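Removed from the display is one protein chain of the complex; every other protein chain stays in position.
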Amino acid sequence: MPTYLCTSTTGRLTSEQKSKIAGEITKIHSEVTGAPAFFAQVIFSEVKAGDWFIGGAQLTHDHIFISGHIRAGRAVVDKTRMIKLMSEGVAQAADVKNGRAVWLYLNELPPRQMIEFGQVLPEPGDEPAWTAALPEQDRAFMQSLPVAT
Amino acid sequence: MPTYLCTSTTGRLTSEQKSKIAGEITKIHSEVTGAPAFFAQVIFSEVKAGDWFIGGAQLTHDHIFISGHIRAGRAVVDKTRMIKLMSEGVAQAADVKNGRAVWLYLNELPPRQMIEFGQVLPEPGDEPAWTAALPEQDRAFMQSLPVAT
Partner (left out) sequence: MPTYLCTSTTGRLTSEQKSKIAGEITKIHSEVTGAPAFFAQVIFSEVKAGDWFIGGAQLTHDHIFISGHIRAGRAVVDKTRMIKLMSEGVAQAADVKNGRAVWLYLNELPPRQMIEFGQVLPEPGDEPAWTAALPEQDRAFMQSLPVAT
């Protein structure tokens, strides 16, 4: 039920690295929040180094930027722990020289302002009852989606 | 006064479908919130299926993701109703096989932290007084913009 947008410079990440990063983010989000893994969305986009500035100067060092959008309602301590784990996991998956290369922001949205698979999302913790109450066809579709392990 | 970012896989949406989707979003946002239609911004971008993951696995099913950024201050019930209407309207405009293809998130921002056409935005409901108080030239410009009907 979260979406993570991952931005890197053109050609920086291989397909294999993207796949690893998506797997890491999905696994960590699911482990820390308890949300089902089949909802985690990760989208990659690329930007030319000439279109990327830090401190007003063109980007010259290794750098990956991830912007996450998750349901509101988790403990602060869990969210901070989660972004630490993710930034380390992404750094490793992307084979960066050091952990300083990864920036990660976490934005929160009220679940009632999010629709996935045609359904308004439940509050954190209410996933089991929500899943049980889904129309059979929708639940079957969600559970049929491939999930990386 | 809202912005909706619509992401689809490369080549998924025709120009006509994009136009229809923008029209649907604009119309529904305006009808539910009462905000003037000439402020609704819809931006489309495309992502290769190989750069898009759900559940840690590469995207294989039909899927459209919309991220809306609106002024804070509306009733919860209206916002939930709005995203339901929008996800249905977009599903139809995009000719998706089923409503499960559309994900839609709604992020809220304080109007005082938003500038459009050079003007800090009013609170929801204050649009008429705000419009009346605009410099004549600015109001004329906004009202001269084409609005799809």
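Letters are used for the chains, namely A and B, taken in the order the chains are written, and counting of residues starts over at 1 for each.
Just so it is clear, contacts are C-beta pairs under 8 Å (C-beta built on N, C-alpha and C of every residue); 3 or more make two chains touch, one makes a residue touch a chain.
Remember, it's a predicted structure, so these values are computed and weren't measured experimentally.
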item: Residue of B:V76, B:I115 or B:A133 in touch with the missing chain, whole complex considered; value: B:I115
item: Residues from chain B at the interface with the omitted partner, ascending; value: 3, 15, 18-19, 22-23, 25-27, 37-45, 69, 107, 109-110, 112-118, 120, 138, 141, 145-149
item: For chain A, the residues touching the chain missing from this view; value: 7, 45, 47, 50-58, 60-61, 65, 67, 76, 79-80, 83-84, 87, 91, 98-100, 102-108
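Criterion: only the chains that are shown with their structure count from here on.
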item: Where chain A and chain B are represented by their mean Cα positions, the distance between them in whole Å; value: 22
